[in-house]
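To keep things clear, I will list the structure first and then write my remarks on it.
Heads up, one of the protein chains got dropped from this complex, but the rest are sitting where they should.
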Amino acid sequence: MCLGVPGRIVGIAEEQGLRMGEIDFGGVCRKVCLAYVPEAQVDDYVVVHAGFAISIVDADEAERTLELIGEIEAELGPGEDES
Amino acid sequence: MKFVDEFRDAAAVRALADHIGSIVTRPWTIMEVCGGQTHTIVRCGLDELLPREIALVHGPGCPVCVTPIEMIDMAIEIARRPGVILCSFGDMLRVPGSKGDLFDARAAGADVRIVYSPLDALAVARRETEREVVFFAVGFETTAPTTAMAVHQAARLGMTNFSVISAHVRVPPAIEAILSSPSNRVQGFLAAGHVCTVMGIDEYRPIVERCRVPIVVTGFEPVDLMQGVAMCLAQLEEGRAEVENQYARSVRADGNREARRLIEEVFVPADRRWRGMETLPQSGLALSRRYRDFDAIRRFAIALPDADEPQECRAGEVLRGLIKPPQCPAFGKACTPERPMGAPMVSSEGACAAYFRAGRFGAAEAR
Partner (left out) sequence: MKRRENHSPLAPACPIPPSKGDVIVIGHGSGGRLTADLVGRVFLPALSNPILDRLGDSAELTVGGSRILFTTDSFVVSPLRFPGGDIGSLAVHGTINDLAVAGGRPIAISASFILEEGFPIEEARRIAESMRAAADSAAVAVVAADTKVVERGKADGIFVTTSGIALAPEGLELGPERIRKGDAVLVSGPVGDHGIAVMSAREELEFETALTSDSAPLNGLVAAMLECGGRAIRCMRDPTRGGAATVLNELAKAGGVEIVVEESAVPVRDEVRAACEILGLDPLYVACEGRLVAIVEELEAEKVLAAMRAHSMGAMAARIGTVAGSGVGRVVLKTPFGTSRLLDVLPGAQLPRIC
């Protein structure tokens, strides 16, 4: 469910006892609670849902996923041109 | 946007569609559980790219749609109490209760505000110390930890003017209910990637072992969904039944431990009636004893009679993937986004609204 959007941590500060991050979503910034990703650091990408980071994006896994798909694209050979 | 655009690549989507077409040998019915996934599928027309053999059906993964009508009535009742500020996610505001929705309550003078996060509701409570702030907590296990933190903070800060209506629900009981129904046609599942980001994937193993259905934890972008279908199909064609993780860039096997810990501290599982379905045991989350002071229903001493759905509304069958929206006789006629009869027509993640807005009315849609 759950709209979750990845964004980059550009700053970290504490507010009311909670670890909060300034997250850049690509031209739009928002404060997000980092309490559930205590290991997250500036420049990490996190998945944000309802104002909270719920995971740190694993760039290696993302790469691996895209590589797998790249292999499928290669297997299928040169496709038809864009219509 | 990084980690988004790459997973919307059209060439990759087409390649995956071709690949799926090349490995399928017979008809299969796959259900995607999450409303956000339904939204992407309908927006991008992904099901049109799949071979005819694959029927993608939509599950009850729209927490807005399945929130029991009684809870909406309670939220409206609380919002109408003098001095109350009711904070809610935007998409809940138009879901009809038995006599109108939260928008109507607002029109009649209630202070109803849209928030993006439970922490925003908490901030309102900190600012408006003379008012009672109530947060309508809707959502699956993805959202539960966000509510949990707001309640935990309120307790820590000694706040006395904040409470929540906990309408959170859990996914696994819904999957079990679908699988145990005698009319079930679903043979494989695409599980909700953000729910699993929080809960991990282990709770699906017993379901897979008992029911012998493949479950692929899947993300929300077009590439994710196509890859999830490809992985599920491979299992079905090969006669396997396992839990697989397509969304590994966000989902770890044990999920988010800190979030799960706080869910367990703030909430307890409770039986919950799902709108359009029956009561599913242990499928809801209620506030635990330790945090019961933050339970709005308790604080406002609300008790309302059970509410009934209009007879014509077949939301339950849609939510269970038994019919597609165009097969409901009310779809597009008595029931439209402007005059919704049931919740899947109101929330834009609801299958009925998604189909209506995408213009899918025909018999072809009902396959």
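Letters A and B mark the chains as written, and numbering starts fresh at 1 in each.
Note that contacts are C-beta pairs under 8 Å (C-beta built on N, C-alpha and C of every residue); 3 or more make two chains touch, one makes a residue touch a chain.
This is a predicted model, so every value here is computed, not measured.
J.: The chain left out here touches which displayed chains?
T.: Per the contact definition above, the missing chain touches A, B.
J.: Please identify which residue in B:Gly97, B:Gly139 or B:Gly321 touches the non-displayed chain.
T.: Residue touching the absent chain, from the options given: B:Gly139.
J.: Of the residues B:Met71, B:Leu93, B:Val251 or B:Cys328, I need the one that contacts the missing chain.
T.: The single option touching the absent chain is B:Leu93.
J.: Would you indicate which residue among A:Met20, A:Ala35 or A:Val48 is in contact with the undisplayed chain?
T.: A:Val48
J.: Which residues does subunit B use to touch the chain missing from this display?
T.: Touching the chain left out of view, subunit B contributes residues 1, 4, 8, 10, 13-14, 34-36, 39, 42-46, 48-49, 61-64, 89-91, 93-94, 100-101, 103-104, 106-107, 112-116, 120, 124, 138-139, 143, 222, 336-339, 347-349, 356-360.
J.: If the missing chain were put back, which residues of subunit A would it touch?
T.: 1-3, 5, 7, 25-31, 48, 50, 83
Keep this in mind: only the chains that are shown with their structure count from here on.
J.: Counting in whole Å, what is the centre-to-centre distance of subunit A and subunit B, each centre being its mean C-alpha position?
T.: 21
J.: How about subunit A: which of its residues touch subunit B in the complex?
T.: Touching subunit B from subunit A are residues 1-6, 8, 16-18, 25-26, 33, 35-38, 45, 47, 49-52, 54-55, 57-59, 61-62, 64-66, 68-70, 72-73, 75-76, 79.
J.: Which part of subunit B faces subunit A closely enough to touch in the complex?
T.: 1-4, 6-7, 11-12, 14-16, 18-19, 22, 34-36, 61-63, 89, 116-120, 139-140, 142-143, 145-146, 149, 153, 156-157, 192-195, 197-198, 220, 223, 227, 230, 246, 248-252, 256, 258-259, 349
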